[in-house]
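As you look at this complex, bear in mind that one protein chain is not there, while each of the others sits in place.
Our next item is chain A:
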Amino acid sequence: MNNSVTNTARLLAAGLRALLVLTLVCGVLYPLAVTGVAQALFNNKANGSEIKADGKVVGSSLIGQQGYSLDYFQPRPANGLGENSVNTQYKLILSGATNRAGDNPELIKWVKEAKAKVVKDNSTADYKVRPSQVPADAVTSSGSGLDPDISPAYADLQVHRVAERNGLPAAQVQKLVDEHTEGRTLGFMGEPRVNVLELNIALKDLAAKS
């Protein structure tokens, strides 16, 4: 009995020593080395791909923002996004999805309301949006709640509203959208997309110039 206790203790001690040595290698040296290389070679990306407008940082090109006025292009809904519930000395963005199933009544309601709003907001005096025109990304929340992109179809749908509210010709705004439409990577990876923050920064510039 005594013998087996000492044996177990000896084995556990060996396990702990192994863990500590490997912690030094994988938990200290490895992340520090990668950080060194990352900061030296890809400084902007390693620090969050910050993006500037008028000389001020206005966010990250990778992180979608909510709360644009209707003068601007609207992002996807983000019903799963939260705020931190612990360590409340900070106001952190809590990424997340809604996790609602296809038959969930709440999700059905959100989608219906979002669709009605997209149709209403984007219909102008001489441009009527039909419900069948609204693409799926415009009425659903993304996985992270931070999706920086919308589909080109959703951007196109917003052109008339944005042009009218900014006093710009629709063709000019459409051109801006086309310039900011990114196709599939190498022609086949992912889906075509428009970065909302970058588009809105360019829109603000354009509106200020004219």
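Criterion: a residue touches a chain if its C-beta (ideal position, glycine included) is under 8 Å from a C-beta of that chain, and two chains touch if they have at least 3 such contacts; residues count from 1.
Assume contacts and distances are computed from a predicted model.
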Should one name the undisplayed chain from "Potassium-transporting ATPase potassium-binding subunit", "Heme exporter protein D", "Allophanate hydrolase" or "Mono/diheme cytochrome c family protein" using UniProt, the answer is "Potassium-transporting ATPase potassium-binding subunit"
Option from A:A101, A:A125 or A:A208 whose C-beta touches the chain left out: A:A101
Hidden-chain contact residue, picked from the options A:R76, A:H160 or A:H180: A:R76
Give me the chain A residues in contact with the hidden chain, please. 8, 11-12, 14-23, 25-28, 30-31, 33-35, 37-39, 41-42, 45-50, 53, 56-60, 62-69, 76, 80, 84-87, 89-104, 107-108, 110-112, 115, 132, 134-137, 139-151, 184-191, 193, 197, 200-201
